[in-house]
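Have a look at the structure below, then the notes.
For this depiction, one protein chain was excluded, whereas all remaining protein chains were kept in their positions.
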Amino acid sequence: MYFASDNASGAAPQVMAALARANEGYDKSYGNDAIMDRVRAKIRAIFEAPEAAVYLVVNGTTANSLALSIGCPPWGSVFCHQDAHINVDECNAPEFFTNGAKLIGIAGDHGKIAPQALAQAIATTGQGGVHGAQRAMLSLTNVTEAGTVYTPAEVHALTSLAHADGQICHMDGARFANAIVATRATPAEMTWKSGIDVLSFGGTKNGLMGVEAVVIFDPAKAWEFELRRKRSGHLISKHRFLSAQMEAYLDDDLWLQLATVANAAAKRLSNGIAAHPGARLTHPTEANIVFASWPRAGHDRVKMAGAAYYFWPFDPSPSGPAEEPLSARLVTSWCTTTAEVDGFLSALNA
Amino acid sequence: MYFASDNASGAAPQVMAALARANEGYDKSYGNDAIMDRVRAKIRAIFEAPEAAVYLVVNGTTANSLALSIGCPPWGSVFCHQDAHINVDECNAPEFFTNGAKLIGIAGDHGKIAPQALAQAIATTGQGGVHGAQRAMLSLTNVTEAGTVYTPAEVHALTSLAHADGQICHMDGARFANAIVATRATPAEMTWKSGIDVLSFGGTKNGLMGVEAVVIFDPAKAWEFELRRKRSGHLISKHRFLSAQMEAYLDDDLWLQLATVANAAAKRLSNGIAAHPGARLTHPTEANIVFASWPRAGHDRVKMAGAAYYFWPFDPSPSGPAEEPLSARLVTSWCTTTAEVDGFLSALNA
Amino acid sequence: MYFASDNASGAAPQVMAALARANEGYDKSYGNDAIMDRVRAKIRAIFEAPEAAVYLVVNGTTANSLALSIGCPPWGSVFCHQDAHINVDECNAPEFFTNGAKLIGIAGDHGKIAPQALAQAIATTGQGGVHGAQRAMLSLTNVTEAGTVYTPAEVHALTSLAHADGQICHMDGARFANAIVATRATPAEMTWKSGIDVLSFGGTKNGLMGVEAVVIFDPAKAWEFELRRKRSGHLISKHRFLSAQMEAYLDDDLWLQLATVANAAAKRLSNGIAAHPGARLTHPTEANIVFASWPRAGHDRVKMAGAAYYFWPFDPSPSGPAEEPLSARLVTSWCTTTAEVDGFLSALNA
Partner (left out) sequence: MYFASDNASGAAPQVMAALARANEGYDKSYGNDAIMDRVRAKIRAIFEAPEAAVYLVVNGTTANSLALSIGCPPWGSVFCHQDAHINVDECNAPEFFTNGAKLIGIAGDHGKIAPQALAQAIATTGQGGVHGAQRAMLSLTNVTEAGTVYTPAEVHALTSLAHADGQICHMDGARFANAIVATRATPAEMTWKSGIDVLSFGGTKNGLMGVEAVVIFDPAKAWEFELRRKRSGHLISKHRFLSAQMEAYLDDDLWLQLATVANAAAKRLSNGIAAHPGARLTHPTEANIVFASWPRAGHDRVKMAGAAYYFWPFDPSPSGPAEEPLSARLVTSWCTTTAEVDGFLSALNA
């Protein structure tokens, strides 16, 4: 009954097996391994993007920060949801990698930016010529931080506004697989066909040890990306171990299989909680994260039974906020079992 | 009838005379000039702060950015009003000087942060330990960007919250003289006695060619400031010309005399506009900036008569916003004459 | 016969086994895993440093750059050998992490800084007060880039000069295990007992997939290190997989066993090459890297036989430099076999 984070899950067995295979013998370092050639080809095929530049890094902080750094100059600004992970949970990593760009948070229900809100932000930011931050990028998180999912049409509505303003569009896809499973969109539809220029394609939260791909649909900045990756310490010497994870992830659509498990578990959990007396879903459950509130007694029972999750908005105190009902975030993953979900619901309703 | 900016005014005659005197003979460079010794002593006396470190730079961008850089680490955050100059008008200079700190804008009426809003921001920012930006500073602008003035008691209410949270408190005093004239507070009351740790003490907008002082009440970071000033290109070689301006500014309370003229002109202008049919002050006029709206016809008449000012929120189009009444910002300065003000009002009411 | 880099070797079987064990079940993320607690305790014990702060990162670029960033301010300078990896092979990563510090390369035979050279550099660097870079750190690589090894006494001679000047002393121990095996010094003798304040303790080149520890003997900057690690994208979410590698590395002195194999292979290779007609060791072979020159015909024979290594100074052309004898670098690792070494020598002497 571990719902605190999808980072607390391990790696899928297929991934472990791939690592063991990759460990045999010598191989070239720094991304020149043969597995990476296959990974690059496979990602280009999956995204129907034969020219895309593809790189691997060890986590989402890095994928996002490097992606922003090739699109936003130090004097630029990045529009994102005010609760975006890049804005509130990265200890200023985007600002470090961009050398001082400004993230401009936009409000929006359920973690999603509304087109009108983006249009308003564009109209009121950096109008003062050289004196203001220069509007440079839009970053969308999909699955959002509220567990909701943008459809390709919703993505397109936002990127159209940004592109009309000359901006570059990024998608933080730490949970991209879950968004694809939720929408049944193709990877291409969800990204470049909807106006996304650069994607952080997550794997770590969905069954890898620690690998994310950055997919740059316009490869003009590929070499710059490589230099930025190296000087930030993110070019891995024994790179084959990253490549092997990603290859296993893509083989036989493992990435989609794993996300399907996670999304289904979240839906089962969400339905169960919603049926609990006094409970309410605070965001719709569209992928693998459940946001809900319910009375304190229920929290006490599930915690007693061993459930792990966070009160939300993040509250580090064990007893959580003072007022009832108490709001919480529960995250499922590729290894969440039905038994875990049902065990949680039994305790809740006991 | 030039009300576009106090930066459009020249230097006061006393300042020009001081520059001529300072130009005689050789003098040590890089801040080792004899005039600077007198300036330092004078500022310490005026602020009743015998230990304060005092430095001169050429403009407010620099004074503010350097002041923030000694109080906020790259992984830190600075709370400020959402319309603060440091947040919207410096092309990410604070982010550059701090190497990536995050400015967190707080809403508030008439350019002022309300204590409850600051308390709320503190309670919801960076609660995630290493993952979030670390709360580090509070920056207050006084005179605010809305032309209003914090009293020492209001300053104290905010710095108390920040200090209780371990933050360092900065005041952007680009128009500090105008705030002092408006409140009749002493410089000490407005700053360290109200919890301000570092002050940008403006001179440029109030009759200097281009000099601002940074007053650091706790001198522990004085040497770091000097290194930061040098490596950012802001240690001036022929420094005596900065010192001379500041000395003239302080002599015989010239700084207060000049600000008195500017504030009185703004009040006269404000009263006149408020009496115009259909006009409304959009912010109270407390110092040397008037914010008001009035019908388009009045705008047309004063512009025809040669008045210069900006539609506000900043709108670069000559005809301004589409809806009436049109909002504007008008700034007076040390050299605004009664004739200018009355000429404007005559045209407005013609 | 792969001698191009120790990065081309895989991970030791014990490490793979540890990863498999660590993969079971849920575990806390971001360094809060239980394995890390054991790793920290073990490293403190090995280094006889019960207060040391211990952190894991994924590679040497990062270990070194973060270590420098907590010791050298942006306006500071780091003394290092002119051929130091941090100076020539990191695409300005140290400059990025420190936000602009200056690395000052010092010449010295066989990759080692001579005390007189360091003293001279100290005496002629940054004498101009605020105008020059501020002397801040000394960084020694051990094993050096020339494959030689500093003894603890040699380390101490250099750190004494640096400490007398107020500097902080760093050791780049990407091949620390090889240096320990070569000198039979204890880890404490090689580091803090000889004046080292912060150590990059390598594992990747010596049998790990990709983990290095940073050991900070004075923990005053531990929290700053954690913030810097996070904002540079180097706090790994599924951190248990780093911890598990390092734990296996330390268990039963695996790290020393692996380095013993590598050093012995290098010695066998070095002896064999030195006996080749026209060959010469260009640096003494003291650890796991052989630098030698020999006639072109010998290069042709070993390359034909499948040997991989670089001409050195690094020369990317397949035929290498024009003049004979051609200089080369050959690196052994934990998995180099006697058969590989002897196969190389047979081909050389064929």
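Chains here go by letter, A, B and C, matching the order in which they are written, and residues are numbered from 1 within each.
The criterion applied here is as follows: a residue touches a chain if its C-beta (ideal position, glycine included) is under 8 Å from a C-beta of that chain, and two chains touch if they have at least 3 such contacts.
Small disclaimer: the values here were computed from a predicted structure and weren't measured.
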Item to check | Touching partners, among the displayed chains, of the absent chain | outcome: A, B, C
Checklist outcome for this item: Touch with the missing chain holds, among A:Gly10, A:Pro74, A:Gly272 or A:Gly298, for A:Pro74
Item to check | Sole contact to the chain not displayed, among C:Asp6, C:Asp33 or C:Glu95 | outcome: C:Glu95
Item to check | Per the touch definition above, residue among B:Ala8, B:Ala41 or B:Ala153 touching the missing chain | outcome: B:Ala8
Item to check | Chain not shown, touching residues in subunit B | outcome: 2, 5, 7-11, 16, 19-20, 22-30, 57-62, 65-66, 90-93, 95-97, 204-205, 209-210, 227, 230-238, 240-241, 308
Item to check | Footprint left on subunit A by the chain that the document does not show | outcome: 30, 73-75, 99-100, 130-131, 134, 224, 226-228, 230-231, 235
Checklist outcome for this item: Listed in rising order, the subunit C residues that touch the chain left out are 74-77, 88-92, 95-96, 98-103, 124, 127-134, 313-316
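Simple rule for what comes next: only the chains that are shown with their structure count from here on.
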Next on the checklist: Relative to subunit A, which chain's C-alpha centre is the most remote?
Outcome noted: B
Checklist entry - Counting shared numbers against all numbers at the contact of subunit B and subunit C, is it over half, same, or under half, different? => result same
Checklist entry - Per the centroid of Cα atoms for each chain, what is the distance between subunit A and subunit B, given in Å? => result 41
Item to check | Computed distance of Cα centres, subunit C from subunit A, in Å | outcome: 34
Checklist entry - Cα centroid separation between subunit B and subunit C, in whole Å? => result 51
Item to check | Numbers and ranges of subunit C residues touching at least 2 other chains | outcome: 30, 227, 230-231, 235
